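Omission of a single protein chain aside, the complex is shown with its protein chains in their original locations.
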């Protein structure tokens, strides 16, 4: 897989910012990853896509060092995430921001305090400076006016934007987005798409977007990995994937209901199931 | 047959592993010096588990003292020993009822809330995101809650005892007509500060550690779904009630059971 990969495409620029090499991970008896290799370039937006349940969130947790892989390694700027001491890992994480699926705002803190949280924990900045920084970040996501609200008072889209402001509070170099578009109405979806793109350009970030919302993701991604069955099924620029001939890839990219990924959960033949007398329901 | 024995063995191992995890969890989160920030978080939790549990604990204490006095009077008056009412009320409250009932109420009121709160933080990925920000949730979320529980329950127990003794006084002296002087003097003659009050507080300290530990660990260790949270909340109340009652027997045997 790995050899195949390096031969196929040398995307964008020189050394990768994040490198995932031969990653294996199993939860209980279920194998989630069976040798995943990825190279993520500095300064771009890399999308990791795949059907639900293909372990995309798990992949982000592995990159963030919250889970230990069974085999393989994750390198960030050449340093193995899983070989760090607890302290070094925590300082590594200060250079990463992560936007969770649910927003994961601290429910007992106001919007302002949520965004201020990383600043207060990791810096000794005076109060006025913290205030300025927080207002800047909130302005960037357009929610400066909502700073006194509590997370419970926000809509889903607003909560995710606040979480984004919190994720960029410490000016990280890498941001991991976990399903940023799930469950959003078209307007807030558009807002988020714009935000991710704009922030990436304005702050010179490296972004990894995990998503199964194909259309939105393909409009902002520079490079795409499609993950299925615990392996990288295809990768390339959005354009090249769009014309990919692999039936599995085209099914996913074009959102066809049935194809190599079956619509039906494995079952006995429908007719014989219907005609079978009695038995358990 | 062998299958069954193996399953038993596996459950034993699981149980032991859970105990180990819980032990490591307790040490990692409870040990360490608090910061200024930590002190503030602790005050918040004291408010949450202590001040907000005060009403239910005091009202229960009042009623239990009153019932104790009423029941005690009907028995003691047959022996013409109703003067010993104060002694009976105070000793049963201080040695047994205050620590045990306060701990049970605490498990129901504060323990289940702690489990649900931490569980919800886990389910909404707040704990994970805290970790990603580079803050240890054990120290930031768990430690203040543990220490608030450790301090709050003994205080609540004292409150329970005081109110209960007054409840007994209300019924016994004001209502049933026990002589006020003998209510207090018999009590003072028989209650020893170290042996009775002190042992009661030691009991409540032990219960505080156990109940808070169970509550917080169940919250931290649960399956992060809505079903997982409701199950863990139930488990907190069941486990802590059983632990309190079981430990109470052991502690009573050591403290008052003639072993001393």
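The letters A and B name the chains in turn, as written, and every chain counts its residues from 1.
Heads up, the rule we're going with is that a contact is a pair of C-beta atoms (placed from the backbone, for glycine too) under 8 Å apart; a residue touches a chain by one contact, two chains touch by 3 or more.
Here is the rule we go by: contacts and distances are computed from a predicted model.
Of "PEP-utilising enzyme mobile domain-containing protein", "ABC transporter ATP-binding protein", "TPP-dependent acetoin dehydrogenase complex, E1 protein subunit beta" or "Outer membrane lipid asymmetry maintenance protein MlaD", only "Outer membrane lipid asymmetry maintenance protein MlaD" is the UniProt protein name of the chain excluded from the display. Contacts of the undrawn chain with the visible chains, over the full complex, involve B. Listed residues B:120, B:197 or B:255: the one in touch with the omitted chain is B:197.
The missing chain, though absent from the display, is touched by one residue of B:43, B:59 or B:77; that residue is B:43.
When you scan B:90, B:132, B:146 or B:243 for touch with the missing chain, the hit is B:90.
The chain not shown here is touched by just one of B:68, B:165 or B:222, and that residue is B:165.
On the side of chain B, the interface with the absent chain consists of residues 40, 43-44, 46-47, 50-51, 54, 79-81, 83-84, 90, 94, 151-152, 154-156, 158-159, 161-162, 165, 184-185, 187-193, 196-197, 201, using the contact rule stated above.
The rule we apply is simple: only the chains that are shown with their structure count from here on.
Against chain B, in their complex, chain A makes its touches with residues 61, 64, 66, 90-91, 93-94, 96-98, 100-107, 117-118, 121-122, 163, 166.
Across the complex, chain A is touched by residues 120-121, 124-126, 128-136 of chain B.
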